[in-house]
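Just one protein chain is left out here, and the rest sit where they should.
Right after this comes subunit A.
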Amino acid sequence: MATHNLNRIVTGLAKKNLPTCLLKRTSINSFVVTKRHATHFKFYPDPPPIDCGPTEKMNLFQSLTSAMDISLSSDPTTLVFGEDVAFGGVFRCTVDLKEKYGQDRVFNTPLCEQGIAGFAIGAAVAGSTVVAEMQFADYIFPAFDQIVNEAAKYRYRSGGLFECGKLTIRSPCGVVGHGGLYHSQTPEAHFAHAAGLKIVIPRSPIQAKGLLLACVRDDNPCLFFEPKILYRAAEEDVPVGDYTLPLGKAEVVRLGHDVTMIGYGTQVHVLKEVAEMAHDELGISCEVIDLVTITPWDEEAVCKSAAKTGRVIVSHESSLTGGFAAEIASTIQKECFLNLEAPVERVCGYDTPFPHILEPYFIPDKWRCFEAVKNVTNY
């Protein structure tokens, strides 16, 4: 495009206060068209599970709507609530549910996470199945006391007289490309320390629907963190009917024998791509494991793989120190010490808050994971 035309366009846009961000001025008279950074992963869809009946193309948010629809229709006590869920939700996860099931079952709450959590716990204690939403995982912290001191301990402290097993809290999490400090967090490590909770992070629509239904029906309070970057980007042929997937069971999503790579959520797709790169460029065979459930986690499956390969990489978006990879690495070195050929590598976000424009440098992207494969095989 001729420079003087670009100049006119930019000036025109700027006069109307419209964004000129796609056009970067390199000198007083010329422009370069720039793009915002593309996603850091490639989504690997799975084939639908066999014996789950007919399927339909659904993205992640649609598969979640389907799960909640099934819970609302099969369990008359089910309630779905949170900020803005009535009109369909800020991520469209609850579209049409209010219209279908009524305002007394699908409703907005005031803007108060500690209230959402407390109210949800109480409703579950009184016998309702509850699916409560925290609009962003970054905002779950006001509810930390209710979740950790109350929900997690309800059964233990009462000897089972009272419990909130019918509670599931779901929340969008994770890297999204532009989220910065407060729209990118995954707080699994903070909550993993509270015995009594189950924490689940799905990698795809098929996984998400089955796992959310499993959480809703599990007799323990569950936290369900949904990688928001996958809401629209991840699409699969998802069974339309009712099905659940097991909690507490990790899944080997790619078989291999040289290196074990463990992750969850979006990171599973990053690791799958790294496995392909390692195969193509280094001739290394990687086994990729989706942890699926953070607590209680599948030690047996992870250690079996670690013992087989002797070389392990654990990777998550959350910061390194005190992150969940530390827990996994610690257990692997204890249980598989004599099988290890190299120290367990952790590829994680750095020990900083989540940056905005510097996100590409913060996240454990495929290049950092690829480098870890080299490190662990060249030890």
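We adopt the following convention: contacts are C-beta pairs under 8 Å (C-beta built on N, C-alpha and C of every residue); 3 or more make two chains touch, one makes a residue touch a chain; residues count from 1.
Throughout what follows, contacts and distances are computed from a predicted model.
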Protein name, per the UniProt record, of whichever chain is missing from view ("Translation initiation factor eIF2B subunit delta", "Serine/threonine-protein phosphatase 2A 55 kDa regulatory subunit B", "Cytochrome c oxidase subunit 4" or "2-oxoisovalerate dehydrogenase subunit alpha"): "2-oxoisovalerate dehydrogenase subunit alpha"
Selected residue (touches chain absent from view) among A:I121, A:I229 or A:A329: A:I121
Chain not shown: contacting residue from A:S74, A:Q103 or A:T352: A:Q103
Selected from A:A38, A:L161 or A:L338 as touching the chain missing from the view: A:L161
Touch list for subunit A against the chain that is not drawn: 77, 79, 103-104, 107, 109-110, 112, 114-115, 117-128, 130, 142, 145-146, 149-150, 153-163, 165, 195-196, 198, 219-220, 248, 296, 299-300
